[in-house]
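Working notes for the structure below.
The complex appears here minus one protein chain, its other protein chains still in place.
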Amino acid sequence: MTTTVALTPEQLQRAMRRSRLRSSNRWLLFVNSPGRALSCLIIVVFTLMAIVGPYLYPANLPINVNNIYAPPSLAHPLGTDFEGADNLALIVTGARYVLLAAALAAAITIVIGTAAGLVAGYYPRMAGQVVMRVTDFVLAIPGFPVLLVLSTIWQFGALWEMGIALGVFGWGGIARAVRAQTLSLRERPFVEAARGLGLPGRRVITTELLPNIAPYIGMNLMLTLTGFIYTEVGLFFLGAVSYSTSNWGVMLNNAVFQANAVTSTRALAYLLSPLISILLITIALVTLANAVDEFFNPRLRRI
Amino acid sequence: MGLARRLTARLLWGLIMIWLVASATFFLLLAVPGNPAAAQEAQDILHGMTPQQAQRATAAIFGYVPRQPLIDQYRHYLWQLLHLNLGISIAQEGTPVSHIVASAFPWTVVLALSGILISFVVGVCLGVLAAIKRHRLSGDALSLGGAFVNAIPTFVIAILLFYLFTTIWAIFPSGGNVSVIETPGFNAGYIGSLVTHAVLPVVAYALAIVGAWLLTTKASVISVLGDDFILAAELRGLRRLTVARYITRNAMLPLFTILAIALGLLFGGSIFIEDVFNYPGLGQLMINSINTKDFPVLDGAFLLITVAVILANILADLTYPLIDPRIRKG
Partner (left out) sequence: MNNRRFRLMAVSLAVATTAGVIAGCSSSGSGTSGATFTTIGYTTVITPGAPMNPFNVTNNVFPTFDAMQLGWNAGNSANPNQELPGLAKSWSLSPDGTSLTVHLQSGAKWSNGKPVTATDVKDSAAIWFAQGTAQTYNLGGVSVDNSSTVTFTEAAGAHNNLFETVLGGASGSATQWIVPAAEYGHLLPSSVWSTIQASEGTGSAATAATTTLTNLAKTIDAYAPKTDISAGPFYIKRLNNSEALLVKNTDFYGASKVDIGQVIMEHQSGAQQIYSYLEGGKLDAAPYTAMASNVYSQVLAAGNKPVRMPSLVASAITFNEQVAPYNNVKVRQALAYVINRDAVQKVGEPTSGTPSTTISGAVSAALPDYMTQTQSASLNPYAPNTAKATSLLQSAGLKLKGGKWYLANGKPWTITLPVPQGFADWTSASSVIKSELTSFGIPTTITGGPSWTEYQPNLFTGKYPVGWWLIALGPGAYSTFSRIYGTYDGYVPAGATVKRYPLGNAAADNFLNTPDTVSVPGAGTLNPGQLTFQLSQLNLGTSAGLAQQKQIATKIIQAVNYEVPVIQLWDYIDLQFVNSKRFSDFPTSDTIVGQDPGLWIADGYVKAK
């Protein structure tokens, strides 16, 4: 307390900015191992897929009923599906729904979760209590079952519908994590200093707390994304929501329940294409979450 | 003194949450398109009845739903709820929903709790190991393995286990909760059958969440590793095992708060696991009731799951201070 009081807010901010700049080489952490570099690449490729994928193929994918469940070949690198359509094309065009819905859900989660967590942590009394009660409520509603119940009245035909449903019921965990972080940061000297100087709460939250919590949010974001991908794919997999377009969950559903691909090697490529896509994204996100963690938490770094 | 007040506050809030969820499910039920009687009629026709036959049969079975004002229906619903009456099943005419969900509940809870327990023990042990060995290949392998297991969706785990151990290498029964051959009661055959039927689902539950425990524990342990008292212990030359015990105890505390969340996740997982293993718990009940459009049962099961998670959260909140001395004092 005594040491920091000597600094003006401007000085304090300048010092913090300097300290952040000095360590710009920390970014290397994201590519400093082949695994991490690969993970970055995977994320980039799938992101591009989600954005431009549907434009790469004709809306009406060619089918060939004499080439059903074909194994991988030059013409069909990932084999074909139940009507002889190219699996690679299905993966690429089907990425949009799955990934953008998860991304939208993550965005909602981040915005609501962070805001709720910061408010609850910074104003631990009245406002915080109210916010935390709401958070408890959201946390108490089991995510997958609630979507299952919702699916009886809402078919999640558009990706934004799925994104909103996932996001609205998914922000509780992040809110709680952010609140815990905020509570501990609140007692740190630089925050106490800022408060002592009479800065308005909103300013303290946005300029002091948010930048310091960002890494946690980033890490949580990646783990949340994987959770959202599972949930939506799971809904399609169970066939609880019907579908008009193909996406990875629909592929899994068809592969398991129609082609029985788990025991039939003939349709294995059809099962593995979406499955490996999901696994790749998840592992990449988890790997990057570790990198984010190390980025901000020197204790984890290799010496 | 504080405990009693905390308890009342928590319980009160729990009740409010349950009321909110119950109201939400009530209004959701009203918004469901189509009606189950029509589904029944369609089913009859598909099974070969003539349309007129199906119409009359359906009318006789379902009768006509009395049209009441919404608010009266809502009041009636809440009043019945207070008496633990969740309505009557549509698919199983005349059977109370409370009866159906109550008989499914224990199967899910026993399996899910066993899964949590096993995965917790295994995950925490491996997590501590991964943290201690984080600069070695073995530690990396553990973390990577944890991330990998964590990355496999629950339904894939369940299906793989099912095919590996019931079809390809058939050492476990393929689904169900107990063999009908065994006479129910306290005898070796019956209990043995219960256990063998539970093994694969429990393993599926455990695998579904063990990676999460491993990774969380590792992160938690690493954050504890640098604490002064560990450093001091190491400097004093205490045995590694003793130090590891210190670390584990301190790192495990935050994990308890996640337990309740894990419970919610597992109820989600139960839908996949019970579906694959044909296990008669709440998850299978939910899927079946979606397929048969038995909305009262669906909502009853959902309500029960939510209430269970809410109560588990309250319990975790209240016991946490007992486990962590720092919070007890503060």
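Note that the chains take the letters A and B in the order they are written out, and that residue 1 is the start of every chain.
We take it that a contact is a pair of C-beta atoms (placed from the backbone, for glycine too) under 8 Å apart; a residue touches a chain by one contact, two chains touch by 3 or more.
These figures come from a predicted structure and were not determined experimentally.
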Next on the checklist: Of the residues B:C125, B:L144, B:L160 or B:L255, I need the one that contacts the missing chain.
Outcome noted: B:C125
Checklist entry - In the complete assembly, which of B:M17, B:L81 or B:I100 touches the absent chain? => result B:I100
Checklist outcome for this item: Missing-chain contact among B:A91, B:L161, B:V224 or B:I314 belongs to B:A91
Item to check | Contact partner of the left-out chain, one of A:I68, A:L100 or A:V134 | outcome: A:I68
Checklist entry - With respect to the chain omitted from the figure, which of B:I171, B:A232 or B:L315 is a touching residue? => result B:I171
Item to check | Where the unshown chain meets chain A, residue by residue | outcome: 60-63, 65, 68-69, 82-83, 155, 157, 239, 242-244, 254, 256-260, 263-264, 266-267
Next on the checklist: Please output the residues of chain B touching the missing chain, sorted low to high.
Outcome noted: 33-36, 38-40, 42, 46-53, 56-57, 59-61, 63, 91-95, 99-100, 103-104, 107, 122, 125, 129, 133, 162-163, 166-167, 170-184, 188-189, 192-193, 195-196, 199, 275, 278-280, 284, 287-288, 291-293
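Basically, only the chains that are shown with their structure count from here on.
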Item to check | For chain A paired with chain B, centre-to-centre distance based on mean C-alpha positions, whole Å | outcome: 23
Item to check | Touching residues (chain side chain B, partner chain A) in the complex | outcome: 13, 17, 20-21, 25, 28, 31-33, 134-135, 143, 147-148, 150-156, 159-160, 163, 167-168, 215, 219, 222-223, 225-226, 261, 264-265, 267-269, 271-272, 275, 286-287, 290, 295, 298-299, 301-302, 305-306, 309-310, 313
Item to check | Touching residues on chain A, where the partner in the complex is chain B | outcome: 133, 136-137, 139-146, 148-153, 173, 226, 230-231, 233-234, 237-238, 240, 256, 262-263, 275, 278-279, 282-283, 286-287, 290, 293, 297, 299-300, 302
